[in-house]
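Shown below is the structure under consideration.
Heads up, one of the protein chains got dropped from this complex, but the rest are sitting where they should.
Chain naming follows the written order as A, B and C, and within any one chain the residues start at number 1.
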Amino acid sequence: MVSNVTSKSKSTNLTNRARMLVSCPDRPGIVAAVSRFLYEHGANIVQSDQYTMDPEGGLFFIRIEFDLDNLDARREQLKADFAVVASEFNMKWSITRASRKKRLAIFVSKEDHCLLELLWHWQSGDLDADIAMVISNHDDMRGLVEPLGIPYHHIPVTPDTKAEAEKRQLELVSGQVDVVILARYMQIISPKFIEHFPNKIINIHHSFLPAFVGGKPYAQAYNRGVKIIGATAHYVTEELDGGPIIEQDVQRVSHRDNVEDLKRIGRHIERTVLARAVNWHVEDRVIVHQNKTVVFS
Amino acid sequence: MVSNVTSKSKSTNLTNRARMLVSCPDRPGIVAAVSRFLYEHGANIVQSDQYTMDPEGGLFFIRIEFDLDNLDARREQLKADFAVVASEFNMKWSITRASRKKRLAIFVSKEDHCLLELLWHWQSGDLDADIAMVISNHDDMRGLVEPLGIPYHHIPVTPDTKAEAEKRQLELVSGQVDVVILARYMQIISPKFIEHFPNKIINIHHSFLPAFVGGKPYAQAYNRGVKIIGATAHYVTEELDGGPIIEQDVQRVSHRDNVEDLKRIGRHIERTVLARAVNWHVEDRVIVHQNKTVVFS
Amino acid sequence: MVSNVTSKSKSTNLTNRARMLVSCPDRPGIVAAVSRFLYEHGANIVQSDQYTMDPEGGLFFIRIEFDLDNLDARREQLKADFAVVASEFNMKWSITRASRKKRLAIFVSKEDHCLLELLWHWQSGDLDADIAMVISNHDDMRGLVEPLGIPYHHIPVTPDTKAEAEKRQLELVSGQVDVVILARYMQIISPKFIEHFPNKIINIHHSFLPAFVGGKPYAQAYNRGVKIIGATAHYVTEELDGGPIIEQDVQRVSHRDNVEDLKRIGRHIERTVLARAVNWHVEDRVIVHQNKTVVFS
Partner (left out) sequence: MVSNVTSKSKSTNLTNRARMLVSCPDRPGIVAAVSRFLYEHGANIVQSDQYTMDPEGGLFFIRIEFDLDNLDARREQLKADFAVVASEFNMKWSITRASRKKRLAIFVSKEDHCLLELLWHWQSGDLDADIAMVISNHDDMRGLVEPLGIPYHHIPVTPDTKAEAEKRQLELVSGQVDVVILARYMQIISPKFIEHFPNKIINIHHSFLPAFVGGKPYAQAYNRGVKIIGATAHYVTEELDGGPIIEQDVQRVSHRDNVEDLKRIGRHIERTVLARAVNWHVEDRVIVHQNKTVVFS
C-alpha cells in the first residue's frame, strides 16, 4: 500500500561505517591505546564521545564511529586484534557495523500510538532498523501492520495460557530479532524471557511528579492537580519499571485538562520518548552500567 | 545600598483595580448574576477567567479583575452588596484591592538561591508584594537582607527550642504578614502554625521522575540515571509535601551531570518555580479546591 | 484497511454543545448582556474565555462553549435572538455546533510528514474534523490516503497550467470544505483562491532565530550555527508567510546537527505545530484581529 513511500536511508553509504562501544575501569592510556589501534588499522574516526565517571567508581566509557575500507571482509580480524587491547584494559566492548540494521520485534496490545509512531519513523527512513515482526495479544492492529509487509502474530494471553504464549513468543523472536520493543504491551514479561534479551527489551510508561502508586494513575494525577506529566523509556529488568532509564520527557498540563486530556497528552509524550529511545538503541548510543545508562545522543 | 535601584511598579495606577475570586457549585446563571452585579455597580471588567470542573463534582471557579471608580471608599458597600448574590449561589468568594500589596514573611535556612531570586524580583518591581521580614534559623543571610531595609530575625531552632522558636515566629508574623514563603527553610512547620495560615504557606522542594524516598535524593537520582529533574511549589498542609501543587517545572540532565551538577541545576529550577508560584499567589491567581489548585495564570 | 481502528470520539455526546465567538469594541456590560442572554435561553456555560486588549484599541474577545437542550431545532431562533444583542454592541460573532465537524481539504506535495500526522490524529479521534479530500500536485501520497476512504485528487501544477489547476482545485473545494490545510504544499496560492477562504487556509513553514532570507534556509541556519530551530503555523494572506500566526514551537539543536539533521528535526516540529494549529481552528479556538490571533487554547 505504501510501496510508493520510498524508504530514505539515513546515510547514503554506510557500508564501511563501524561503531565501537567500550567501558572499562578508568586509567591513563585508554584513549591513546584505542585511537592508536584505529589509526594503525587505517580507520578514520567520524564521531567520538567519551565519559569518565570519575569520582563514582572510576568507570570510563567511549563510543567511536569510524570508517574502515573493506570493513566487511576485515571485521573478524579487526575484532581479533582489538581483543588484545581490550584484554589489557579489562574492557567490555563491541564493534558493530552500521550497515547491519538491528531487527526489532514490536509487542503491542490495544493502544496504537506507540506502534504508529515507530512505523512512521521507519517508513520515513528516520528509524535505522528493520521491523521483523509485530506480536500482539489482540488482533486489532493487523490491518495497520500487514499492508506494510510486516508479519503480524496474534498470540492471545490469558492467565491460563500465559506460559504457553510466552513460549510461542520466544520461538518467534529467538535468533530472529535483536531488540524487543514493548510499545504499550500490557502484559508482564517473565524473568525467563528477559534473560534472553538482557538490556535489549525497551519499555515505555507514564511518569508523574510526584509518582502515584496504585491503579488509575491519571485519575490520581488529576486529583492531585499536577502541572507536569511525563513518560519514561527504560530497559526491562526483573524489577518492574525499575530498569535503566534511557529517556524521559514531560509536558505542561493545567487544571483545564481533565483525565481524558491527561491521557491524550500522555500518549503524545509516550510515543515521542519511545521513538527517541529506540533510535538511540539501534544506533548503539546507549551503554548500560549497573542500573543507569550512558547515552551518547 | 540599592536605594538607587528604583522599584518599578508593575502597573502604573492600580488604585481602582479589584480582583474577585469565586468558587461555587456549578449551575446556570452564575456568570449572568456576577457580570450583571458588576455592570450595575459601574465596574469595568479588565480580565476574566473561569473554569467549570464539570464531570468531577460540578464546581465552578471564576476570577475577575475589574476597575471601579473610587474603589477605596466604596469597597465595603460593594462587599455587602455582593454578599447577597454570593449567598444565593453558595459562593466562597473574596474581593481584594490590587493596590493593597500582600505582605510576605520569607523563611530561609542556609541556602540563599530562593531568597535571592525573590529579592531580585522584588527589587525589579516584578513581584507585586511587600517583604515584611525574613526569618531564619541561621544568621547567614543577614548581610543580604538588612541593606535592603528588610528586617531580619535570627531564631535558632534546636529540638529542645523548637516549640519556643515557633512561638516567637508566630508572634512576629501574626497580623503582620499575609503569606509565609518557605524559601528552602529546612525545618518542619507544626500543624498549629499551619492552622494560622491555611493555604497561605508556600513551600518549594525538588521533584524527580520517578520519586525517590529516603535521604540523599540527588544521589539516588544520579544512581538511577534520571534524564529529568524538577521542582514543585505547593501550599503547606499537615501532610508533608502533600499539599496542593501551585507550580512545577523541570530541566533535562544527562549522565555527564554528577551529583553536584544535579544539585546546582535543581537550585536553578527551584528558584524559578518558587518565584512563579509566589507571583501567582500575590496576584490572587490561585484558588484551592480540595487538594488541588486552579491557577488562572 | 484500518477499519478496525475505531475512531474514538473526543467527547461522547456533543449534540447540544455550541460554541460562541465574539469580538467587539470593549465597553461595560458586554459580559452581562451575553451571559444574561444565554441564561434566559436556558443555556449552560461549559467553558468561557475572554480577553480585553485594553490599552491597544479597546477590543474585547470572548469564547463560550455552552450546552442547550434541543440545540439543532432551536439554533436558527437562537441566532436571530442574539443578533439583537450583537447589534447593540457592534459585535462580530458566530455560533457553531460542536457536532457539526468542520470539513478539511489537505493540500500536500512530496513531503509526507505533516499529512501523516494529521491522518494519525484523525484516526485516533484527536482531530475533531472530517477530512473531505487530499489534493496534491503529485501522485505520491495516493497509497497513504485512499485506503482510509479519503478521496485523493492529483492535480499537477506547472507554470503553464497553474491557473487551470487552481480552477480545478476551487471546483473541488467550493462548498465542500470549511478549511484548507497546506501540509507542506509547495505551490503559492493565488490571491483569488485566498479570497474564497479568508483566515481559513492554514500553512506551516520553518522558522529560525534569526530569520534567513533567500534559498536553502537550513543550510544558512547551519552555517550560522543556530542553537534553536522552529516552525510557524499561520493563516494565509496575500503577504507571503506574513499572515496571522496561530502557533509556533522550537527545538534545540547543536553544532553536531548537520543540514540533514536540521531538516529532520524541522519536520518533527512542523508536524507538531501544524497539528496543534489545525486542532485549535476546528474547535473554534482562534479569533483573528487585524494581523494577529487570539487563541483560547
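Definition applied: contacts are C-beta pairs under 8 Å (C-beta built on N, C-alpha and C of every residue); 3 or more make two chains touch, one makes a residue touch a chain.
Computed from a predicted model, the values in this text were never measured in an experiment.
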Out of B:142, B:168, B:200 or B:289, the sole contact with the unshown chain comes from B:142
Residue-wise, where is chain A in contact with the chain that is not depicted?
28-29, 31-32, 35-36, 38-39, 42-52, 54
Absent chain, residues of chain B that touch it:
1-5, 112-113, 116, 120, 124, 126, 140-144, 147, 264, 267
Footprint of the hidden chain on chain C, which residues?
51, 53, 55-56, 207-211, 222-228, 230, 232, 241, 244-245, 247-250, 254-256, 258, 290-295
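Following the convention adopted for this analysis, only the chains that are shown with their structure count from here on.
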Once chain A is fitted to chain B on CA atoms, what angle does the rotation have, in steps of 5 degrees?
180
So chain A and chain C: same face meeting same face, with over half the numbers shared, or different?
same
Most remote chain, CA-based centroid, reference being chain B:
A
Closest chain to the overall C-alpha centroid, by per-chain C-alpha centroid: which is it?
C
Counting in whole Å, what is the centre-to-centre distance of chain A and chain B, each centre being its mean C-alpha position?
42
Listed in rising order, chain B residues that touch 2 or more other chains are 51
